[in-house]
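The structure under discussion appears below in the form of structure tokens.
Every protein chain except one is present and positioned as in the full complex.
For reference, chains read A and B in written order, and residue numbers begin at 1 within each chain.
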Amino acid sequence: MLELVLIALVKSVVVLVALLLMVAYLTLMERVVIARIQVRVGPNRVGPFGLLQPIADGIKLLLKEDVIPAQADKYLYVLAPALSFGAAFATFAVIPFGDTVVLWGRRISLGIADVNVGLLYVFAISSLGVYGIVFGAWASNSKYPLLGGLRSAAQMVSYELCLVFSVVGVLMLSDSTSLADVVAGQAKVWYAVLQPVGFLVFLMASFAEVNRLPFDLPEAENELVGGFHTEYSSMKFAMFFLGEYGSMITTSAMITTLYLGGWRGPFFPPVVWFLIKVVAFLFFFIWVRGTLPRFRYDQLMKFGWKVLLPVSIANILVTGLVLAWTS
Amino acid sequence: MNEYALGQGLWEMGFAAAVPFTLVALSAMAVLLADLWLLPSQKRALPWAALAGVLLSAASVAFLWNEEATGFGGAIRLDRFSAFFAMVFLLGTGLVVLLSSAYARREGVERGEYYALLLFGTSGAMLMASAVELVTFFLGLEILSVSLYVLSGFFRQRPASAEAAAKYFILGAFASAFLLYGIALFYGASGSTTYAALRESFGSAAFPYSHGLLALAASGLLLIGLAFKLGAVPFHMWVPDTYEGAPTTITAYMSVVSKAAAAAAFIRVFGASLSSLQQDTSAVLWVLAVVTMTLGNVVAIAQTNIKRMLAYSSIAHAGYLLVALTAAGEAGYSSVLFYVLAYVFMTLGAFGVVSLVRKGEGGADAGAEALDISHYSGLAGRHGLLAAAMAVFMVSLSGIPPTAGFFAKFYVFSAAVRAGEVGLAIIGVLNSLVSVYFYMRIVFLMYMKEETVPVRGSRSRAGWVALAACVLGTLLLGVLPSSFARLATESIASIF
Partner (left out) sequence: MTTLLFVLGSIAAIVSALSVVTRRNPVHSALSLIVCLLSVALLFLLLGAQFVAAIQVIVYAGAIVVLFLFVVMLLNVKDESAVFHSGIAQKLAALALVFVILVQVVLVAVAGATWLGKEQWLAATGLSFGTVQSVGRELFARYLFQFEVVSVLLLVAIVGAVTLVKKKQ
């Protein structure tokens, strides 16, 4: 019993630290990639190739003055960033990032927990992530954040529907909601090949879920200043960003697990394959940001309800028919 | 309850029991789809499409008339009882559709959704009457209720209609919550939601809660939900405002179909399944019946708006139905069935006349509905047929022979006397006497007074057909009641 608890504890700490490091260097990666897309150089002053830049950024944010607006709802104002941060990282608990390994004579599965409703757990946690934004926006008691919060509430609810529906196809193929089983089911063929439509819908909907361009309406710098986090400063601001980049990583990990065979791959050890796939998707996220313009809000809602949702439902229908035909 | 293997054939699951319901629901969807492709000039076809759906379903009921089947592991049952009620609902819906064809066009609500929601509501009512499982029953009730919430607010621009919908919706949601809570208590106590299991556990002496507080609380909560639908006092608060504000045809539909569905579900749950609790429930029903009759009839006297008066009259009639439900037994319940059938003709007829009478030339609001009771003075001089039809319905509603209303009340009160509820029967008869006053006042105004405001009757042919059918039905039930009474008795026998 004690040993199990210890193993779980160690795994959680290792994963959390790794995630935080990834988030830090993701910001650097984003700045460099965007700079190259825009034919600039990007950060290269702090440390060799600018590698210490994220650390410098972190220290700067920590030392800044923490302002809480006088008219803000203090309780919710403080709670919101923590919610946003927590939701992003809690998701990772059920994602398997490698096969079982033997360390010091113990079989340890790589992945914090294998819950048999893993997929549902992920959606449950990510559906709570929206509260960070909504409460933060409302608690700021200011116009731009309120608009951002409203947008994000509508957007998240709409796109989460598409997200869940598009995964149903995977669920039908793997016959299980455990993410370990989903990975096991892709031993022969990736689900991205069997579920191309579901894969694309999931990919697009996840851009909206993590508030990234072209669906970053809740933040929309040029019209809403900064959207829901306009009034935030210092570490609370940083926590929103940690949450946002953290959820980018978890979303990439989800896509990898659901559609690209998870940690499976030849030659390299599983964890390396997992990281390669995740980083590839993170690059894709940044690439899209550097390429596509922002949607208008009504276009966003129309696209979600009138295109993505019907397509994902049709995908379920076709998958079901094919499965019934072949069995 | 049987466990079904996946992929088993529909017919083996007892799909026959769900055919009438399915046909109505499918035709509602067909109407919705048809509305998409019809040009505005072709919207006149909508009521006929809806009517075709009603007839189709009625044909299936007639075809399955002598069948008995239980479907889907004891969820829904086809027997004479559900067939009888299905016919009543379809008859009511068909007549309302006929009345609506001109009314909806004139009021600018001739849209596919109107007819589709009518049909959906009917499918819900049919489900309520044929369900033999609490969840199925609840779903039927919700389908009916949600359709009615929307239909009563169909005149979106009019504050009265919006008020009608809002009041109905908020109170209805409350009533549903009570009902659902009652269902949860029954499920928690007996571990099953089928009526058969309820009868088994609550009827058995070994069951520790067959008469305890739990059974009382659960059936009380269920009773509240049904009494709300029935419009019984003290759950009647929504009735006057909703009946007044809703489109007149919808008011007619509401008073007939919704009430009959509640009565049907009541008989299935309390009459056939929880008969062991009858002693406890009948005391409550007795009080409900008395206050409902009395309040309905007394307050109706003071009304000046005809729809409001008919609303209170419908509360009073809910009271008479409660008298029959208190009497219980085969006699009591079969009188409910007869009453419901008679009520369809006379109430739909009365609301039908109201929907056809318009304000005439001269006023600023010519063509608007003539809803004030004073508008009816001198109607006989201008529209003899309309006034005559209204007179028949008023006579029938007050229970004077030779009309349907007389025999409906006769069967109810004689069932009450036979069940030993003489006091209740006497109160009922006294109430009928009170009601004669306000029903006959309309007749008096129409025939004995001079016209004050010019009115005109609609020349909608479909509307006139519906009115003629109502007059015919009212008189037929009044002249030849025995064959219909036998039908009612047979239907009741099929559920015991």
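Assume a residue touches a chain if its C-beta (ideal position, glycine included) is under 8 Å from a C-beta of that chain, and two chains touch if they have at least 3 such contacts.
Quantities reported herein were computed from a predicted structural model and do not represent experimental measurements.
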Check each of B:V54, B:I76 or B:L198 against the chain that is not shown and name the one that touches it. B:I76
Contact with the hidden chain (one of A:G149, A:G169, A:P214 or A:G304): A:G149
Full-complex contact with the absent chain, from A:S12, A:T27 or A:N116: A:N116
Considering the whole complex, which of B:E142, B:D241 or B:E421 touches the chain not shown? B:E142
Who touches the missing chain here, B:A49, B:L78, B:L185 or B:L477? B:L185
Omitted-chain footprint on subunit A covers residues 73, 75-76, 79, 115-117, 120-121, 123-124, 127-128, 130-131, 134-135, 137-138, 146, 149-150, 153-154, 156-157, 160, 164, 177
Where the unshown chain meets subunit B, residue by residue: 1, 3-6, 13, 18, 25, 29, 32, 71-73, 75-76, 111, 113, 116-117, 120, 123-124, 127, 133, 135-136, 139-140, 142-143, 146-147, 149-150, 153-154, 156, 165, 181, 184-185, 188-191, 201, 207-209, 212-214, 217
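Throughout what follows, only the chains that are shown with their structure count from here on.
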CA centre of subunit A versus CA centre of subunit B: separation in Å? 54
